[in-house]
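The complex appears here minus one protein chain, its other protein chains still in place.
Order of writing sets the chain letters: A and B. Residues in each chain are counted from 1.
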Amino acid sequence: MVVAFIFVLSALLMLASALVAVTSRNLVRAVMALVLVLFGNAVLFILLEAYFLAVAQVIIYIGAIAILIIFALMLTRHTGQEWGPAWNRAWPWAVLMAAGLAGGLLLVMRAWPMAGRMVEEAQVPADYTRQLGVALVSPQGFVVPFEVASVLLLAALIGAIYVAWGGRKVKGPYPTRSDEE
Amino acid sequence: MVPLGWYLVVAALLFAIGAFGVLARKNAIAIFIGLEIMFNAALLNAVAFWRYLHPTQFDGTVFAIVILAVAAAEAAVGLAVFIAVYRRFGTVDADEITLLRG
Partner (left out) sequence: MMEFLRNPAVLVEALRALFLGWGLSPMLTNLLLYILGGFALATGPMLWVIFLIWFERKVVGRFQDRLGPNRVGPYGLLQPIADVLKLITKEDIIPAGADKLMYWAAPILSVAGVLLLWPAIPLGLGIGGDLSVGVLFLIAAGAISTMAIFMAGWSSNNKYALLGALRTVAQLVSYEVPAVLVLLIPVMLSGSMSLQDIVKAQNVWYIVYAPLAALIFFIVSVAEVGRTPFDLLEAESEIIAGFHIEYSGMKFAMFFAGEFLHAFTIGILTAVFYLGGWRGPGAETFPVLGILYLWLKGFLVYFVVVWLRATFPRIRIDHMLNFSWKFLTPLALALVTVMAVVDKFVVGLGDWPRALAHLVVNLVLAFVTLHLVRAWARRYPRPKVAEPRPVARPEPQPASGD
């Protein structure tokens, strides 16, 4: 009962703020709405008893990715400039495609017998986080995906520093579409 | 508890909203926000399936952890690219950057 109430509350919050995030003209508002979506997701993880993932979600998404987006936003903005139109010219097609996607997914789900499934007897073990930690680094477990993810992160770190490095002489500004027209 | 389907419905709607953001937005960072929403929908699906189908196994959570790592890597590189693009073109509007168009 309480679980269902919290679920509905956070699901509605997530969907509403997701809508704000993709429609708001003010991009800082959009990022804050995104933070709410991420937070709602963490709440759902707690309802799903994935405590480690819930906390990791808050640390990585809110603590790192949202902050990065904010910094990128502040660095790619002319001071005092308005944000400009929110959507491009093809937005009706985008609405159509998104609606089609949602409708298709929901239709598939209606036909699927597992959707009404409740939690079975198998519960999450009490020391699941500890077992997960062991599984992540054991050769019989998931050490390969773990290491691949680490290498990916390292590569991304070096790549990001290289791409954003401001040391070289920049040849721009290159022409944009407005210049051509 | 609530049935598995509820989580899947929320995830599907989130995914669709995120897809709309990716398709319709002009500003590259706004597109990125849509992308993150889609990532989260996938993450929610992975965790929900883990909890309802195999709560004693590790596949679902490891999948989610890898998604988190990929999202972090993608955010770092993507936003660095945006900053580099802004430095060269003076804008991050996806519609404006047409240098490669024939």
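Brief remarks on what is shown
The rule is simple: contacts are C-beta pairs under 8 Å (C-beta built on N, C-alpha and C of every residue); 3 or more make two chains touch, one makes a residue touch a chain.
Keep in mind that what you see is a predicted model, and the values were worked out from it rather than measured.
Interchain touches from the omitted chain, evaluated on the whole complex, reach A. Within the complete assembly, A:Val55 is the residue of A:Val55, A:Met97 or A:Val163 that touches the hidden chain. The hidden chain makes contact, of the residues A:Ala16, A:Ile67, A:Val95 or A:Met109, with A:Ile67.
Although one chain is hidden here, its contacts on chain A can still be listed: residues 1-2, 26, 28-29, 32, 35, 51-52, 55-56, 58-59, 62-64, 66-67, 70-71, 74, 127, 129.
In the analysis below, only the chains that are shown with their structure count from here on.
Centroids built from CA atoms put chain B at 5 Å from chain A. Per the touch definition, chain B reaches chain A in the complex via residues 1-10, 12-21, 23-27, 29-30, 32-34, 36-37, 40, 43-44, 47-48, 50-52, 54-56, 58, 61-62, 64-66, 68-77, 79-84, 86-99.
Those residues of chain A that touch chain B in the shared complex are 3-4, 7, 11, 14-15, 18-19, 21-22, 27, 30-31, 34, 37-38, 41, 44-45, 48-50, 52-53, 56-57, 60-61, 64-65, 68-69, 71-73, 75-76, 83-91, 93-95, 97-99, 101-102, 105-106, 109, 114-120, 122-125, 131-132, 135-136, 141-142, 145-146, 149-150, 152-153, 155-157, 159-161, 163-164, 166, 170-178, 180.
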